[in-house]
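What you see is the complex with one protein chain gone and the rest in place.
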Amino acid sequence: MAEKEYAYFSGCSLEGTAKEYDTSFRLVMKTLGVTLTEPEDWSCCGSTPAHTVDHVFAAALAARNLAIVEKMNIGTLTTPCPSCLMAFKKAHLGMTEDEAFKDQVNELLDEPYEGGVISKSSLQIIYEDVGLEKIAEKVTHALPDLKVAAYYGCIMNRPPDVAQFDDPENPVAMDRVISALGVEVRDYAFKTECCGAAFGVPKRAMVNELTYKVLSMAVDAGANCIAVACPLCQQNLDLRQEQVNRAMGASFNIPVLYFTQIMGLAYGYSPKELDMDKLVVSAGPLIKTRIPIAEYRAMKEAEAAAAKKTPKAREAKEAAKTEES
Amino acid sequence: MRVGVFICHCGNNIAGTVDVARVAAEMRKLPGVVYATNYMYTCSEPGQEEIKQAIKKENLDRIVVAACSPRMHENTFRKTIEKAGLNRYFLEMANIREHISWIGEDKELNTAKAIDAVKMAVAKVMKNKPLYSSSFKVNKRVMVIGGGVAGMQAALDCADGGLDVVLVEKSPSIGGMMARLDKTFPTIDCSICILGPKMVDVAQHEKIKLHAYSEIDEIKGYVGNYQVKVRKKATYVDWTKCTGCGACMEKCPTRNAYDNFNFGVAPTRAINIPFPQAIPKKAKIDPAFCRQFTKGKCGVCAKICPTGAINYEMQDEIVTEDVGAIIVATGYGLFDLDKFPEYGAGRYPDVITGIQYERILNASGPTSGHILRPSDQTEPKTIVFVSCAGSRDKSLGVPYCSNFCCMYIAKQAILTKDHVPDSQSYVFYMDIRSPGKGYDEFTRRAQEDYGVKYIRGRVSRIYPKGKKMVVRGADTLLGTQVEVEADLVVLATAVVSAPGAAGMAEKLHISYDTFGFYVESHPKLRPVETNTSGVFLAGACQGPKDIPASVGQGSAAASKVQALFSKDMLESDPAIAQVNTNACVGCLKCVRTCPFQAIKEEELRNGKKVAKVIETVCAGCGVCTSTCPCGAIQLQHFTDNQLLAEVNAICQG
Amino acid sequence: MSGVAGKELRIVGFLCNWCSYGGADTAGVARFKQPTDLRIIRVPCSGRVDPLFVVKALLTGADGVLVSGCHPRDCHYTDGNFYARRRLEMLKRLLPFIGIDEKRFHYTWVSASEGQKWQQVVTDFTNQVHKLGPMHAKKESEG
Partner (left out) sequence: MYKVYFQTYEMDTINLSEKTNWEFIEQVQKESGENLSLCYQCGNCTAGCPYTNYFDYPVSMVMRLLQTGQKDTILNSKAIWLCATCETCTTRCPCEIDVAHVMDTLRIIARRENKVSEKDIKMFYDAFLDSVKRFGRIYEVGTLLTYNIRSGHFMADADLGPKVLTKGKIRFFPTKIKGSDKVAQIFERFRTKAKKHG
C-alpha cells in the first residue's frame, strides 16, 4: 500500500480538553503508515456559534483553513472533530454549488478558496482509506475485558447529503474498526442520539437529561465502556458524568475513550503514551487484562479444545431428531 | 380545397388566455381557408352540429379544430366529419389548450403561439389524403396476466361471457395478496372465505386455462392477434401426478426455506404447498434451499411421494398462446423493513410489516391465528401501528398515498382487540384517509368502540428497551414529543409497483409512471384501457387500490374485452406505411429496421425486387420512412410532405 | 415570420404521440407554466423523425429544434426510439460541419406521466437557445 498523506486539522479542542485524542490519533496513524501534515497557522473553524451570525461569515472562518490546505497540494484534509468537519463540508458544498456564495465568502478572505479540498473525518480515513484488513494486521494486543458501545454523536453522519459517510441512522464504521481490533462491540440504538454537548456550558439541566439517556442505553446494552470520535461528546459524557449522576440520581461509572485510544491499546502503546490518565472516569481496571495477542490466541485454543466434545454431541442429537419426524 | 377552421373556447379554459377571435380572423387570411369561427364548447352536441352544418353550407372538404389535445378528442371530431360525409382523415387538430392556454399566462404570446399552431394544422390538413381501413379477423381468446382478485374477477367475467381465457400467474397459486389477508374491511368478513370459492371457480371453469408458476417471456402481434410465449417454470414436481397430499412437505428435512406466502413470518419446507386453499394445490421445490440441489443428496420427498411425482431433472417449459386481447392484473409490491434504518431496518424482530401482521392474525397462518410476537412468542398487550411508513415520503421516493393502509390499520387494530381483549392499540397517523362507503364509520368505530388511540404525528425512532420497543413520535395536536412502550410495532409499509412491473410493461408496449404503475388511457374516462389497443388494466398494477376497486376494475376490463370481441372483424388503422414501387430501389434497409418485421421483399411482375408492407402487421411507427434513402416508403398521414408542410408553416410563415 | 418579435425565438419540437406529447399534455393539465417559444409537431414515434427535418427547420428559420421520445425500453413501438437515438446522435455530430451550433438541437426522453420533467426540458432548452440568440439574425450580421 502506498504511503498516504493528509492535511491534519486537529481543531481547537484537541489542543486543550481533548489532548489525548490528538496524541492517540497521531500514534495510531504512525502505526498505520499514514503521514499527517499540519496546515500552518490554522484558525478556528467557527463551529456552531459562527452559524448564528451569518452563513457567509461562518463559511469564511472555515474556508480560511481550506484555502491554506489547498495551497499545500495534499488534496484531502482530515479532522477528528465532527464539528470542524461539518463546518468545512458545509462551507465547501456551499462554495462549490453556488458561485455567488463563493464570491461573497472569498470577499471576506485574504486568500480565496477555490473548492479543491476534500474533507474527511479521521474515522472515515481510517475506515475507508486504511481499511479493516490493515487495521487488524497491526494488532499486537488483545483487550478481552472491553465491551464497547460505539457512540457517534449527532453530526458525524448527518445530514447524509453533507456527511456522505456511513449510515445516518445506524452507522457502523466505528463498530467495525473496533471489531477489527478483536474487541467486543455492543449494538444499541442511541449511536447518533444527540448528547447535548453543544450546550454543556449554558444549559446544563437540559444536557444532563440527554447525556443520561445515552449513558443508560449503552449500559443497558451491556457495554462497560463507550468509544467516541468527537471531543465534545467525550468531554460531555466523561467530564460531566458526575454532574449527571448528581442531577439524575444515577451512579454511572463508565469510561469514555476515544476510539483511537482503543486502537492504540491494541497496537501495544502504553496507557501513558495514550494519555489514558487524562480520562476523568478511569479505564484502568478494564485495560489491566490486556495481553499480547499470541498469548491470548493460545489461551483461546486451549479453551476451545476443552469445549469441543459438546457441539459434536449436539450435532448427533439433531440428526436423530430429523429421522424421527 | 376548402378548409374550415373551428377555434374552441373551452369555456374560459382557452378563451381566458388566448384571443380566440383574433386567431379565427388570422386564419381567414390564409389561402385555402374559406371559413373560420370560434365556438364555446366545440365537442358539445351543438358544437359538433355546427361543424356538420358548416361542412354542408360552406362546402368544406378539410377541417381543422383548434381545441384540446388530439389525444382527448381526435376521435370525436373524426366521427363528426365522417357523419357529414368527409373522410375521417381530412381532420387535423391544433392543441391550443394543454400546449398553450394552460401553460402560458401572457395572452399576446399565447395568441401568437395559437395562430402558429393552427397554421401548422391548416398546412398539414391540405396535404391529407383520404385513408380507408381494412378489416381483419379477431382471435376471441383473452389472456389475463396475474391471478390476484382483480385478475380472477376479469377471468371469470370473460369466461362466463363465453370467452376462452388463459390465466397466467407468476407464483405457485392464484389468489394474490387477498389470499394472505385475514379479514377484510369494512365488513370484517374472512378474506379466504370469500376468495376461496372464486379460486375454485377459476380452477373448475371449463373456459379457463391456468398456467400457474409461469411468467411471460415474449409478446408479439397486435390487437386481435397476439402470440404470447409463456414460460412454465420448473417446479420439480410433475403436477399431472401430484395430488397435493402434502406427505412430502411433512417429511422434508429442510425446515428453513423462506416462506414467500407468509412473508417470512415463519420458515417453511424446501418442498411445499403454499397454503391449504392453494389453487392449484400442488407441491413445488425451492431449489435454493432443497438439499438435493444445494448438497446433491437427500431425495426424501421422491421416496415418500405416493404418486412418484418428484422430478429433480425438470426444466422450464415454453408454451405459446394465441390470444386477441390481454388483461394485465399483476398487482403491487410492498416496501421492505430495510427501508427504515431509524426503525431498526428489520433488526428488531418485534417490528413487523402490515402484511406480516395479517399472516399472524390469520387462523391458517404460522401462529394459527394467535397473536404472538416474533421475538418470544408471547402475547403482545401494547401494539403500535405506524401509518404512512414510507408512503407520502419524498425522501424515500414514494410521494403518493398508498390508499388502503389507513383502512387496514383500523381493521387490524379492531381485530387485535378481538383477539386480545386486554390489549391497547395506538396508531400514529398523519391523516386518516377513509373516503369509501362505510369507511369513515369504520375508522371511527376503531376509536369509539374499540378504544384505539390515534395519535396525530409521525414516528421518528423505534428502539428496544428491555423487552419493550420504545416508539418515539410526535403528537402534533398536543404539540409535543410522545413515547409509547410497545410489545409489538406494525409498520404500514408503502405500496409500490409489483416486482418486474417495468419489464412487463416493456413487453406489452404500455406506459408506466415513475413508480412502475401502469398508465391508463385517460385518468377519468378510460381508466382500464391502455394506449395499446387490446391491452387492458385491472387492479393495483395501475396504482394502489383496495379490493372493491380492484374487483370493479376486473369486471370493467372484462366488459371492455367483451365489447372488443363483439365484432368478428376489427378495423385496422390505415395510418400505416406504403411503398411507392416506382421509387423503391430494393435496398431493403427498411426491412432490416422495421421493429415489427412488417416489411418483406417482393418481386414485381417485371422482375424488379421491392419492399412490401404487410398491412396487418405494420404498427405505424414510421421508422422505415425515415430510414428509406429514396423516400419510397411513406407512413400514411405522417408523410415527409405532411410533416415538412408543418415545418414550413412555422419556419417560413 | 412567426413568434413575437423581441420576446420569442423560434423553437420547433418533434414529439412522439405516446410518451412526450402525452407528457406535454400532462404538464398542461397540471398547469406547469413554460416559456412560449416552442411549436410542437406530433409524430407517431421519435423514430419517425428524419434528421433532414431538423436540418431543414434550422436552415429555414428555426433557432432551435427539440426532439423528445419515449424512454429507452419504454417505446410504444418496441425500439423506434433506439433508431431515433442513433440517427439523432449522428446528426448532433454533423451539425457543426454545416455551421450550426449543436446546442441548438436537443434530443431527450419524457414519458407521458412526466409533466414536471417536460416543464424542465422546455424551460432549460428555451433558455439554452436564448443564450445562443437568434440564429438567422446572427448569420445576417456575420455575412
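Think of it as A, B and C in the order they're written, each chain with its own count starting at 1.
One rule holds for everything that comes next: contacts are C-beta pairs under 8 Å (C-beta built on N, C-alpha and C of every residue); 3 or more make two chains touch, one makes a residue touch a chain.
Here the structure is a predicted model, which is why all the values come from computation and not from measurement.
Looking at the complete complex, one finds that the omitted chain is in touch with A, B. Of the listed positions A:72, A:108, A:172 or A:221, the one in contact with the omitted chain in the full complex is A:108.
Check B:22, B:127 or B:472 against the missing chain and you find that the one touching it is B:472.
Chain A residues in contact with the hidden partner, per the touch definition given at the top, are 12-13, 15-17, 19, 41-44, 46-57, 60-61, 64, 107-110, 154-155, 158-160, 168-169, 192-194, 196, 198-204, 206, 209-210, 239-240, 242-243, 277-280. Against the chain not displayed here, chain B makes contact via residues 342, 382, 388, 392-396, 426, 430, 453, 456-461, 472-476, 478-485.
Simple rule for what comes next: only the chains that are shown with their structure count from here on.
For the pair chain B and chain C, the distance between C-alpha centroids works out to 30 Å. Computed from the mean C-alpha positions, the centre of chain A lies at a distance of 53 Å from the centre of chain C. Chain A has no residue in contact with two or more other chains. Within chain B, not a single residue touches two or more of the remaining chains.
Chain A contributes residues 167-170, 187, 189-190, 217, 220, 322, 325 to its touches with chain B in the complex.
Touching chain C in their complex are the following residues of chain B: 69-72, 95, 97-100, 102-106, 108-110, 112-113, 115-117, 119-120, 502, 505-506, 509, 511-514, 519, 531-532, 575, 593, 595-596, 619-623, 625-627, 635, 638, 640, 643-644, 646-648, 650-653. Only residues 1-4, 7-8, 10, 12, 17-19, 21-22, 24-25, 27-29, 31-34, 36, 39-45, 47-51, 53, 56-57, 60-62, 70, 73-80, 83, 87, 111-114, 119 of chain C touch chain B when the two sit together in their complex.
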